[in-house]
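Structure incoming, see below.
A protein chain is absent from this complex, but the other protein chains hold their places.
Here is chain A:
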Amino acid sequence: MAEGSGEVVALPASGAANGLSNGAGGTSAQPNNPLSRKLHKILETRLDNDKEMLEALKALSTFFVENSLRTRRNLRGDIERRSLAINEEFVSIFKEVKEELESINEDVQAMSSCCQDMTSRLQAAKEQTQDLIVKTTKLQTESQRLEIRAQVADAFLAKFQLTNEEMSLLRGTREGPVTEDFFKALGRVKQIHNDVKVLLRTNQQTAGLEIMEQMALLQETAYERLYRWAQSECRTLTQESCDVSPVLTQAMEALQDRPVLYKYTLDEFGTARRSTVVRGFIDALTRGGPGGTPRPIEMHSHDPLRYVGDMLAWLHQATASEKEHLEAFLKRVTAPGVEENIQEVVGHITEGVCRPLKVRIEQVILAEPGAVLLYKISNLLKFYHHTISGIVGNSATTLLTTIEEMHLLSKKIFFNSLSLHASKLMDKVELPPPDLGPSSALNQTLTLLREVLASHDSSVVPLDARQADFVQVLSCVLDPLLQMCTVSASNLGTADMATFMVNSLYMMKTTLALFEFTDRRLEMLQFQIEAHLDTLINEQASYVLTRVGLSYIYNTVQQHKPEQGCLANLPNLDSVALKAAMVQFDRYLSAPDNLLMPQLNFLLSATVKEQIVKQSTELVCRAYAEVYAAVMNPTNEYKDPEGILHRSPQQVQALLS
């Protein structure tokens, strides 16, 4: 306001000054009349446009209120007084301002010095902390470095070390169960042990070696623990059903890396199962099923075949089951040779039953239940040897060996029994019966042979194995039989002997013909029969010739030589003798059956008898033909030869056929 008012006041002052100077200037411009110029100038003045003048006038009008002479005279003084007052006011105001400014200056001064002070102190502090900052920075970088190292170390530990839980899983307490997690931890140890090899190729060899050793140790501890656990698990597997838990199969999978422990565990399993199987076998033998059905196997010991068969079937089933258990036990094991392991352990498991089995079968065999039963038992044993080896393979397991031993024993006793029978045949050779049929010893022996061969036929032994037995059985029985027949026939006449032999051989042949693998023997028997047939044919022919009185005539004709002279002159070959023979021969021709040797009626085979009749008749015809030819021959000097032998050989032949 002070300024405002100052301006207001100042403007008229300058305006007045302007007016004054203008007046002075006008005087010089219009020198002719200063007044007029002055007037002129005033007149020319455009008050409307001169704002200063207007303002000055306005200000003037505030205090120049009374236009009087006095006031007009005093105007200048008034104005000057006013100006003075205003200036004085200015002064006092500026004085105030000056004082204010001075105080501000003082303050600023103080501030400045204060700042100065602070700056210097800061400077000092800065100088002092410089060191610290350097240190801090250093520490910071250090810390960052360490941080990274810690991360690396953590990563390293995570990769190359186990957690505490894992550690305690592996070390475990003695009683702790083995679980899935154990195998995970074990897997980690293996993994680490493997991975750590990388370190050996870096400059971290020491760490690598240490970790390796540590892991190796841990692995051993873990395997040791796993083994103990698996071992005691196996010991509990003594039920007939064998519950192999998944963890146990996993344990075996893990243990395969430690062949010794793996083997021991397998052994433990085998031992447990072995005693279980023995117990089961003994129970089946002596206790039987629930409430006694099925009855204990031993109840059938009076029926040797069933007794032995039941025992072997039980073992067959047990062997199959045990193999299954083992397959379950080792199903996760991938190492080569698992199949062999299984066979080996099944062999071990079934070893325990061998003794009770052997004792019982031996008892049966040595009680000599007869050749046929012995043979059946022997075949049964052979069958089971074959069947069980299908399960346990051909490895020399004790069970198979035992069965094979029993098989051989039964076979030996069987052949002993056959041989004994055969030698008895020779001890007391009977005379052939009056009907020249097979002797009772022959019949008995053939019945035995038939039964043996029949049981052989029905046995379950594979074909090729059967043939070998056959040859042996046949020679063991047939050869002594043939001998016996020959010896027993040796005191008989030719026809009796031949008849008896044909009958005996024929019996043997018909017995054998029912069975396989007998062709060679049959052929041999046939040859022998034919030899005796020839004898019988000749015997029958000469029987006929003798009975009709042609025998002597025929012999003489056959042996006649020209130097003996003509036949008709030889003794007993005259026409009378010939005619007499011809009468007899005619009688024969009318009823040839009347002239059969009595022995022929004893022949068991009708075909054989027919064959003999037929072939002997042919011989008779041929003999007649020879006699006839000789008689008809003129050099033999028979008179009326057609009258003596009134039948031509053709007629004879026709009559006899």
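We take it that a contact is a pair of C-beta atoms (placed from the backbone, for glycine too) under 8 Å apart; a residue touches a chain by one contact, two chains touch by 3 or more; residues count from 1.
Just so it is clear, contacts and distances are computed from a predicted model.
Colleague: Can you pick, from "UBC core domain-containing protein", "Geranylgeranyl transferase type-2 subunit alpha", "Ras-related protein Rab-14" or "S-adenosyl-L-methionine-dependent methyltransferase", the UniProt protein name of the chain not displayed?
Modeller: Going by UniProt, the chain not displayed is called "Ras-related protein Rab-14".
Colleague: Touching the hidden chain in the complete assembly: which of A:232, A:423 or A:526 does that?
Modeller: Residue touching the chain left out of view: A:232.
Colleague: So which of A:190, A:263 or A:316 would be touching the chain we can't see?
Modeller: Per the contact definition at the top, the residue touching the missing chain is A:316.
Colleague: Using the touch definition from the top, which of A:163, A:179 or A:491 touches the missing chain?
Modeller: A:179
Colleague: Among the options A:331, A:450, A:547 or A:622, which residue touches the chain absent from this view?
Modeller: Checking each option in A:331, A:450, A:547 or A:622, the one touching the absent chain turns out to be A:331.
Colleague: Please pick, from A:79, A:162 or A:278, the residue that touches the omitted chain in the full complex.
Modeller: Of these options, the touching residue for the absent chain is A:278.
Colleague: Using the document's contact rule, name the residues of chain A that touch the chain not shown here.
Modeller: Listed in rising order, the touching residues are 174-180, 228-229, 232-233, 235-236, 238-241, 243-249, 271-272, 274-275, 278-280, 282-291, 293-294, 297, 305-306, 309-310, 312-314, 316-317, 320-321, 324, 328, 331-332, 352, 355-356, 359, 376, 380, 383, 387, 457-460, 462.
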